[in-house]
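What you see is the complex with one protein chain gone and the rest in place.
Up next, chain A:
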Amino acid sequence: MSMVFAPCLTETAAPTTHAEPAWSPYDNNGGTCVAIAGEDYCVIAADTRMSTGFSILTRNYSKIHQITEKSVLASSGFQADIRALQKNLDARHQIYQHQHNKQMSCPAMAQLLSNTLYYKRFFPYYAFNVLGGLDNEGRGCVYSYDAVGSYERSGYSSQGTGMQLIMPVLDNQLKSASPLVLPLQKSTTPLSEFEAVDLVKDTFASAAERDIYTGDAVEIVIINREGVRRELMDLKRD
């Protein structure tokens, strides 16, 4: 596998007392995820490139998974772990539906995802997740996670290899002036659905310029009270 022979260009690790392993159970398949929550919609987007090392495995892989009627999970990282995580959540959701006779709400799924990730605290899912959807009142919600389940609800978020290119742009466009400013901001953005989708397209196009792991196409999923809709926009393939 190329990950064993490729030159190590990750951030320099701290010096350790143990020997470097010959084999890693993880791989990073790259990619970026973004989600933006609005008053009555949520936009979740992810690029469709799957890589390993400096190679592209496919230009056409979906990182987005709809778990319930109202929640959509976008994850970047190790896609094998991500697939296992998605299947796990699907099975848990089926059980919930049998027991409660209804679908899980997005906040409930957010908690379940956190617990599922922490369950594997000592052999984590190499998954950087963004969960988007509509909460019980029909307002957009976005939850972002680290690999072991720490999560927070916010108005927008991004994860993955292009995160550091995209997040500052989102902050610039969407963040409120200061938490001390009154009236208190809700955890959604004032953008309209169309503006949010446009912003997402712009951020991905920008990230694809400089992040080698982001490109090919961006898949955009929009949830609102009418249902779920998908858009696909081409990105640079280099």
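To be clear about the criterion, a residue touches a chain if its C-beta (ideal position, glycine included) is under 8 Å from a C-beta of that chain, and two chains touch if they have at least 3 such contacts; residues count from 1.
Simple rule for what comes next: contacts and distances are computed from a predicted model.
Q: Which of "Vacuolar protein sorting-associated protein 51 homolog", "RING-Gid-type domain-containing protein", "Proteasome subunit alpha type" or "Ribosomal protein/NADH dehydrogenase domain-containing protein" is the UniProt protein name of the chain not shown?
A: "Proteasome subunit alpha type"
Q: Which of these, A:94, A:115, A:150 or A:176, touches the one chain of the complex that we don't see?
A: If we include the chain that is not displayed, A:94 is the one touching it.
Q: Pick out the residues on chain A that sit against the missing chain.
A: Per the touch rule, chain A residues meeting the hidden chain are 87-88, 90-91, 94-95, 98.
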